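For this view, one protein chain was removed and the others were kept in their places.
Chain nomenclature is as follows: A, B and C, assigned in order of appearance, with residue numbering initiated at 1 for each chain independently.
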Amino acid sequence: MSSSDIYRELILDYYRNPRNFGKLDPHDIESRDSNPLCGDEVEIQVKVSPDNKIEDIRFHGKGCAISQASASMLTELAKGKPLEWVKELSKEDILKMLGTSDLGPARIKCALLSMKVLKTGVYGYLGASLEDSDR
Amino acid sequence: MSSSDIYRELILDYYRNPRNFGKLDPHDIESRDSNPLCGDEVEIQVKVSPDNKIEDIRFHGKGCAISQASASMLTELAKGKPLEWVKELSKEDILKMLGTSDLGPARIKCALLSMKVLKTGVYGYLGASLEDSDR
Amino acid sequence: MRSQSLDAEGVKADFPILKKKVHGKRLVYLDNAATTQKPRSVVDAVSGYYTKHNANPHRGVHQLSIEATEVFDESRRKVMRFINAARFEEVVFTSGATDSLNLVRYGWGSKHIKGDDLIVLTIMEHHSNIVPWQLLAAEKGARIEFVGITKEGELDEGRFEELMAESPALVAFTHCSNVLGTINDAKKLCSSAKRAGATTVVDAAQSVPHMKTDVQDIDCDFLAFSGHKMLAPMGIGIVYGRREKLAEAQPYRSGGDMIKEVHTSGATWNDLPYKFEAGTQNVEGAVGLGAAIDYLEALGMDRVRQHEEDLLDYALQKLEGAPGITVYGPKRPSDGAGVISFNLGDIHPHDIASILDEEGVAVRSGHHCAQPLIEELGITAATRASFYVYNSREDVDELMNALAKARRIFCI
Partner (left out) sequence: MRSQSLDAEGVKADFPILKKKVHGKRLVYLDNAATTQKPRSVVDAVSGYYTKHNANPHRGVHQLSIEATEVFDESRRKVMRFINAARFEEVVFTSGATDSLNLVRYGWGSKHIKGDDLIVLTIMEHHSNIVPWQLLAAEKGARIEFVGITKEGELDEGRFEELMAESPALVAFTHCSNVLGTINDAKKLCSSAKRAGATTVVDAAQSVPHMKTDVQDIDCDFLAFSGHKMLAPMGIGIVYGRREKLAEAQPYRSGGDMIKEVHTSGATWNDLPYKFEAGTQNVEGAVGLGAAIDYLEALGMDRVRQHEEDLLDYALQKLEGAPGITVYGPKRPSDGAGVISFNLGDIHPHDIASILDEEGVAVRSGHHCAQPLIEELGITAATRASFYVYNSREDVDELMNALAKARRIFCI
């Protein structure tokens, strides 16, 4: 699929009207990263419930439609899920979430930034370090 | 001319039986240099007469037949000459001295090392610094 | 009589890659400030070197080594003439502009910069002309001041002069901004800096490829640029250094070939420029750079500059006539090099670049390795189109068409 096909209604809508945008106080997890090559930034805050679920989640950041829509969609998807679920998240899950099968190497980093941020935060919270395969 | 033609009787004789080989004490000029790329070394010592002539001259060093024969021949040529004569020395003079018209860029440095050493010494003695064109 | 202008279509034919189709479209390569494409003559020079002369230069007495030395020296002489350096030994080969600037940092800076010294930079520097100085300053306890820009995207010369009054030890600035295209008056800045007693470093990565450069006229102490931004291969660059400055610098990389003698107790250094060229030299890169210079000189650097001014003029007209476009930097061609950075509405530059790519148009998007400038402009990123000898007005038209598509997708 061509990379510009990604710019469908759905994504542009999430980009223009991001769900779960903002900050969360208090929070249990806070994680932030940027894509050094393009400058996309995403910060995610999570409130964890006593049974280790994502009780609430917010993101903020700046960047392209793909990185920001992806972050917004991910927060929607993650809400209510157990932290363990985050560990299992894969590139394929994110592509499916965005409704595409491929993005090309240049833009995939934009799409995956929020997953990386969320994983880093969750692993840190769970006391484990981020595994290589997820970097 | 091919570079191995240089290995004629004459040069090999100067290499095997170098004239003016050794040290000179006392001396007025002492100069030494090496060719960093091949390791040839030449040191020249000169005794200057009151009227600024090369009264006596010796060299020592180690290196290939060309660098050592050239140094030996140069000391013979220089003996008795005014210091000013050294300033005028050129690459062509050295090639003529060696009885060849060309040596190729790799070996010319060997042939010219002793001229460079002598000039550096003489310029230093005369209080001038070595000019670029001679380097 | 005005010199005949450059024939972009004829030039284009010399660049095999420009025949490439991208997503079924003609490749319109407008990312020249990042790296340039290579004419056949440069690619052939590289192949020819490997199939005819390849060897280690300087170190062997065998024929190939002699030939490698000759082509290597000849390339250095070409560079010397191209930038009008006074001496052969003032031209040092590096692996690129970044490497060149680091050579100045480690070689000259580490030896001569002291605690409380002032280093003056400008806000329009590329990271390669910022980070080495930040690290040097941190190491020595020196202080850095950044000269800002005016609303028009020109250097704030008033502020520059103010800082000169504080007697900086080092002044490093870009000859031409890789984001705004702003051309700084290198000669004037160097003269002020010199009067203030500073050592000057000119980042010429974006100027040497695009305009006649004369290091003796500019009268700088160091000047750095990359081969790959001027039609030459990757992996080769130059630092010009005034002889006295190179002489008072210490080695940067050390190892084979930069020494005179090595003993277990220590080493002595080789003559200039070899003192700064440790390890086996990149003869291929030097030969490629020589061929690139030949190509540029055959076109004529004045015509190269004229051609880019024409394109810039045309592109600025088109862009300013288009809805939603904000252009950064100087608006008059003669003030700027062939680089235009802009934004379209609130569309993120990456999204623009992706959409343009679908149309075969290659542009850069992001911070262009100049984050402080991007921050100063109050934006997070920009889209950049940059021109070179093979670009034509048609390329600008393709750019405008592709931008129109982006506008449609994002409903602007």
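Just so it is clear, contacts are C-beta pairs under 8 Å (C-beta built on N, C-alpha and C of every residue); 3 or more make two chains touch, one makes a residue touch a chain.
The model shown is predicted, which means the values in this text are computed figures rather than measured ones.
By the touch rule given at the top, the unshown chain touches A, B, C in the complete complex. The residue touching the chain not shown here, chosen from C:253, C:303 or C:318, is C:253. Only one of C:16, C:197 or C:323 touches the absent chain when the whole complex is considered: C:16. Remark: the omitted chain is touched by one listed residue; of C:128, C:177, C:306 or C:343 this is C:128.
What chain A contributes to its contact with the hidden chain is residues 34, 36-38, 104-107, 132, 135. Where chain B meets the chain that is not shown, the touching residues are 2-4, 6-7, 12, 37-40, 62-67, 106-107, 110.
Taking the complete complex into account, residues 16-17, 20, 22-23, 27, 29, 31, 34-35, 37-38, 42-43, 46-47, 50-52, 54-56, 59-65, 95-99, 101-102, 105-106, 123, 126-132, 134-135, 138, 144, 146, 226, 228, 233-236, 251-259, 261-264, 266-267, 278-285, 350, 353-354, 356-357, 361-366, 369, 371-372, 375 of chain C touch the chain not shown.
Operating definition for what follows: only the chains that are shown with their structure count from here on.
Counting C-beta pairs in contact across A-C and across B-C gives the higher total for A-C. Chain B has its Cα centroid 75 Å from the Cα centroid of chain A.
Per-chain CA centroids place chain A at a distance of 37 Å from chain C. Each chain gets a centre from the mean of its Cα atoms; for chain B and chain C, those two points are 45 Å apart. With touch defined as above, chain B holds no residue shared between interfaces to two or more other chains.
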